[in-house]
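Have a look at this one before I ask anything.
Here the complex is missing one protein chain, while the rest keep their positions.
Then we have chain A:
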Amino acid sequence: MKKDSILNMIKKYNTYIILIICILACIVVSPDFLTLTNIINIVKQYAGLTVIALGMLFVIMTGGIDLSVGSYVALGSVTVAIFLTKGMSVPIAVLLTLCIGVLGGTFTGILVAKIKMPPFIVTMAMMTVIKGIAFMLSNGSPIKTPLNTIGILGKGKIGVIPYLVILAVIVVLISAFIIRNTSFGRIIMAIGSNEKCVLLSGIQVPYYKIAAYIISAVCAVLGGIMAASRTAVGTPLYGTGLELDAIAACVIGGASLNGGEGSAIKTVVGVLILALIGNIMNLLSVPSYPQDVIKGAIIIISILIQIFTSERKKTV
């Protein structure tokens, strides 16, 4: 009996256990890890990915995938920088940039939900389209944001906590609330679990799916704005490969790529696991190419752990 309950605990909290192992590993590897500066640095660096991964989570919960988020990061950073150089105020520039995410997400969503194109293909195409637009708008070169505009968001902090981290925490809380406590969140999850059943229950499935793609694109654009604010530069080079990190974070956080499962908090834990893996390797001064290999391997291992300990029954 007791053995069973321990096993159940491991199953239930496997994501957290992996996180604790990572933290312990960091502490063992480097005494510098537990310093406040280091921790705040890590968290700030990954605030953007947190926001992007949460947007992705909504799409993954419906059983879809969004490969275009990395490109939206690039586009977001470029457009916000352009709007600011044109002399717009920060709130308006940010708002307009977010609107671009809404437009793009709507377009993708319609192709997926109404025309019923496979999300993998649609978002892969959108990945190049959006990236291309980012390059066109910037002519391929970085755009400096004017002094004392968006850079304040990137540099500022309350006490020791950077604005960017606070922003990410807000997005986490809102996402967690939507998933747990709103009819929207429940229906998104239900669509991923069994779309036919939801449709036959009289729910307008396409609208919910479109909404999920809008959320994903808007979060990614926001991630781009955050990147621009950190460096005071918008560039089409941002965000390359970030879609994979975002997907990895969701999946490490227990979301199923078949849809129907996912948790905002656990996705954040997934981001933190990725962050710590990167941090350990930096502390050990592992060169960057092997870092990629090791990161990929660790993602596979943690997902293997998920599969072997998950409660999900196998259905043939």
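One rule holds in what follows: a residue touches a chain if its C-beta (ideal position, glycine included) is under 8 Å from a C-beta of that chain, and two chains touch if they have at least 3 such contacts; residues count from 1.
Everything that follows uses one rule, which is that contacts and distances are computed from a predicted model.
One chain of this complex is left out of the view, and of "Sugar ABC transporter ATP-binding protein", "Tetratricopeptide repeat-containing protein", "Na(+)-translocating NADH-quinone reductase subunit C" or "oxaloacetate decarboxylase (Na(+) extruding)", the protein name its UniProt record gives is "Sugar ABC transporter ATP-binding protein". When you scan A:I187, A:A228 or A:A249 for touch with the missing chain, the hit is A:I187. Contact with the chain not shown here comes from a single listed residue; of A:P31, A:P91, A:G159 or A:G202, that residue is A:G202.
Mapped onto chain A, the footprint of the missing chain covers residues 181-184, 186-187, 189-190, 193-194, 196-204, 260-261, 312-313.
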